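A single protein chain has been omitted; all remaining protein chains appear in their positions.
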Amino acid sequence: MAREMMYADAIATAIIEEMQRDPNVIFYGQNMAMTERDPMLKKFGKQRVRIAPISETAEIGIGVGAAMTGLRPIVELWMSEFMLVAFDQVINEAPRLRYMSGGQVSVPLVLKAGYGFCAGWAGQHSNCVYHTMMGIPGLKVVVPSTPADAKGLMAAAIRDNNPVVYLHSYMLTLDKGEVPDGEYVVPLGVADIKRAGTDVTIVAVGWMVKKAMAAADRLAAEGINAEVVDPRTLAPLDVPTIVDSVKKTGRVVLVDQAPRHSSAAAVIAGEIAEHAADLRTLRLVTALDAPNPYSEPLENYVVPNEDKIVDAVKSVMAHEAVAA
Amino acid sequence: MAREMMYADAIATAIIEEMQRDPNVIFYGQNMAMTERDPMLKKFGKQRVRIAPISETAEIGIGVGAAMTGLRPIVELWMSEFMLVAFDQVINEAPRLRYMSGGQVSVPLVLKAGYGFCAGWAGQHSNCVYHTMMGIPGLKVVVPSTPADAKGLMAAAIRDNNPVVYLHSYMLTLDKGEVPDGEYVVPLGVADIKRAGTDVTIVAVGWMVKKAMAAADRLAAEGINAEVVDPRTLAPLDVPTIVDSVKKTGRVVLVDQAPRHSSAAAVIAGEIAEHAADLRTLRLVTALDAPNPYSEPLENYVVPNEDKIVDAVKSVMAHEAVAA
Amino acid sequence: MPRKTAGKSLTRKARTGSDQLQWMYTQMVRIREFEEAVKRTFIEHPGVIRGHSHLGDGAEASIVGALSTRHDADIVMPSYRCHGYPVVLGTPLRKIMAEVFGRRDGLCHGFGGSMHLSDPSRYFPGTSGIIGQAIAHATGAALTAQVKNSGQIVYCFFGDGASKQGAFFESLNMAAVWKLPIVYVLENNQYQAYTHFSLEDANAVAGDPLSKKADAFSIPGVTVDGTDPVAVQKVVAKAADRARAGKGPSLVETKFYRLSAHGNVITVPPLSTQFPDHEAVAVYGNRKEFEHWKAKDPVKRFRARLLKNRALTEPSAKRIEAAARAEVEDAVQFALASPLPAPEEALQYVYA
Partner (left out) sequence: MPRKTAGKSLTRKARTGSDQLQWMYTQMVRIREFEEAVKRTFIEHPGVIRGHSHLGDGAEASIVGALSTRHDADIVMPSYRCHGYPVVLGTPLRKIMAEVFGRRDGLCHGFGGSMHLSDPSRYFPGTSGIIGQAIAHATGAALTAQVKNSGQIVYCFFGDGASKQGAFFESLNMAAVWKLPIVYVLENNQYQAYTHFSLEDANAVAGDPLSKKADAFSIPGVTVDGTDPVAVQKVVAKAADRARAGKGPSLVETKFYRLSAHGNVITVPPLSTQFPDHEAVAVYGNRKEFEHWKAKDPVKRFRARLLKNRALTEPSAKRIEAAARAEVEDAVQFALASPLPAPEEALQYVYA
């Protein structure tokens, strides 16, 4: 059974279901559960659902320590940039402690944050910082692009015994989609082919999956059959699925909301370069090299969009594919 | 005129010379200038040379504010991981303020830190976190590999009107080399071909340049003529020099002390994939996917070394180069 | 940033007497009118203001009382809730409004918006939207003043919520050790976004004032009625004198009440947004609290007091108010008429 649900509700549903399943899951953060009337507080009580001050280092660090000693905390961090004030906890504590202890402790922690709110929030609230968390051994990074994935990946993140950064796109908050009822877990580390195609591979992340799908529709109308691959988790990164698609189509466009050298796309392009050796033609479609500007025309100019994806696909189609 | 000098001394020399040149340059950090006998303190006085508490967020944030109002601070941060507790200041304050002000303010700030001390410092002190600072519009990142570059790039960093993260390799601290006397400025954003070659390009960063040079010597003895390219600054990244070299040799090995997906090498590989479209063969030689372990055999296993570079070069040599 | 040896401030000339009080009232009214106009824009011109805007209504006495002690070249570094300060510093309202509207003639040419005003020519270098971080920047500005021996001091404003961020503690410790010329004004408007400060502050939980945090740095800490500009002026003047004398920082908690909601409702475009009810009502269902503080509206109370004390006549009060309204209305029209920036301009200003 499935139900149509908003992306934001799918995330909330997963959290509620997992909290019902496992009494060790707790949930806290700023500006949540302010009053006794809060539905989560009512359901799970004030031991398990809490409001926190603006103290990300302590909030995340407390999550790490609680996870080391038997809880499974979910920390609500709101915008992903707010993690930066506590970034040592994210990339140099949570993912290191197990290793340094020689496997004795584990840190089952979920850091939940929205990212990339390109809606006039200017230079410090709208950027994508996921590249900073990629490739950190011990850390997992999830970026769901649909309501169903949002639910299934949140369930997996909570059940995972490692620290997981769960990044939801603020731009997708209200998007609707079919979401399976009840237990639904999408494994971490498995990319999803959101649309099968033969001519060109588009690899896109989070909000950009939606844009890539729209671009693929437009391209289809022009006879170009694009495959859209959504890695879903940036760590672990499902390189084989991406590389197989690229080997099949022989052409790839990578779309990312972040600026070029701070994008996941550049790293994925590096993998493709090593593993799909006979690829001839690859394009990156990323944000331009500027922080997010405030004013609308400026912001629209910086952030990637459907047109830019369509153009990039057309430019790679102009190359002869070498693959079989 | 030039003199043989240690890498560490070359950095110190640049700082002293620039402080002599410009009274707006100040220098502070933890565990420095403890007593009146400190030579820097004696030379520049206690207004310009200061000791700071273990407060990286304030140390860097104060540097940002001082830079906004007319000073040119150099903040000594010791190990680059210590910046993580203050990472918002590094990637979401210093590089954004100019843009958000519409060009009214500038932030001429140097954040000096050592990185990658693979000498038994275990999981939190020896890692490479430069990838987290790449591709952040407004931020420059410098990684010198020789004493001469160490001096010239520090001078450039101090004179630059933007925030610059200056990352020196702890492993190169005592290495000696010729360093030009007096004014010597290496522009930011210009890669250096450390060794010219024809058969294969090796792109390496920081300490890995030294390993790549040693590997190139060994390869030369076997008749393989490797070109070693040192980007010197990861931001701005001199893509044309790298791509031209790769186009010339047709083969590339990228060497990086960081794990694969958190390496600069992966990002550079992505650029090569887009720009050197007829490249057939690319290999990444990076740290294995683990935090730095404490014990010596473990650490040596994780970190890239000469042998691994030589092997990777031989493996790419087995491919037919397609370039002219 | 222009550098001056701190001159005599215009406002200081008249620190006592009705000139000063009228100046204060004028500035408070200008801030209030400006914020009301921003709020109205969400209704009258939907879509014109993007992102998240935050108003200073309720903070007027704190802002103006504190800045009334300022000397000409002193530096002002507020939080992201920053409209009120440049209003007092003399930045043309046209430029401020145009920035809030994202226009090319805005203070920051549309790059910063409501949260990131900046007017270095008037000693207002800029703000951060990341809570607490600008406390360190302000401390750095004080370091510049000290190193350059410029005679300037820094006024650093931040919220009750920000006082729970590590940057606050680290910065005050360093400022105290280095004896930097800075006054820290903790604007306790009783809420951090939707959270009442009693839910997150350990001093508050124990019934202590937030200024007690000053003990952690062995510096003076005072709490003052932040709805009374004269009371604020008095304690900030003392702190400013201390800073000017090279004795280091002080912490002043001005306690008042934010009169509007935290900000406009957060929406995903193209859904439109407006200011909702104040959190006391919308979140906590506590209309009584809201009405209690509404009755203490600092602008209204100061007006009544000045009239009572005859520091102001009813006609001159009306003149001040009408002038402020006209100035703000002119700013709105100017901002509406100003063009949006051209897309390609976005790649400017990334590097200096």
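In order of appearance the chains are A, B and C, and numbering begins at 1 in each one.
Convention: a contact is a pair of C-beta atoms (placed from the backbone, for glycine too) under 8 Å apart; a residue touches a chain by one contact, two chains touch by 3 or more.
Keep in mind it's a predicted model, so treat the numbers as computed, not measured.
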item	value
Residue of B:E81, B:D160, B:D199 or B:D256 touching the missing chain in the full complex	B:E81
Touching residue (missing chain; options C:D74, C:E99 or C:E200)	C:E200
Touching residue (missing chain; options A:G61, A:G152, A:G177 or A:P304)	A:G61
Contacts of subunit B with the absent chain, listed as residue ranges	30-31, 34-35, 37, 51-57, 81-82, 84-85, 119-125, 170-171, 173-174, 288-291, 293-302
Positions on subunit C where the hidden chain makes contact	164-170, 172-173, 176-177, 199-203, 205-208, 212-213, 215-219
Interface residues of subunit A (partner: the chain not displayed)	26, 47-48, 50, 52-53, 55, 57-71, 73, 88-89, 92-93, 97-108, 137-138, 161-162
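The working rule: only the chains that are shown with their structure count from here on.
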item	value
Euclidean distance of C-alpha centroids - subunit A vs subunit B, Å	29
Rounded Å distance, subunit A centre to subunit C centre (Cα mean)	36
Residues within subunit A bordering two or more other chains	57, 81, 84-85, 122-124, 289-291, 293-294
Residues of subunit C whose C-beta touches two or more other chains	108, 110-112, 116, 128, 130, 133, 166-167, 350
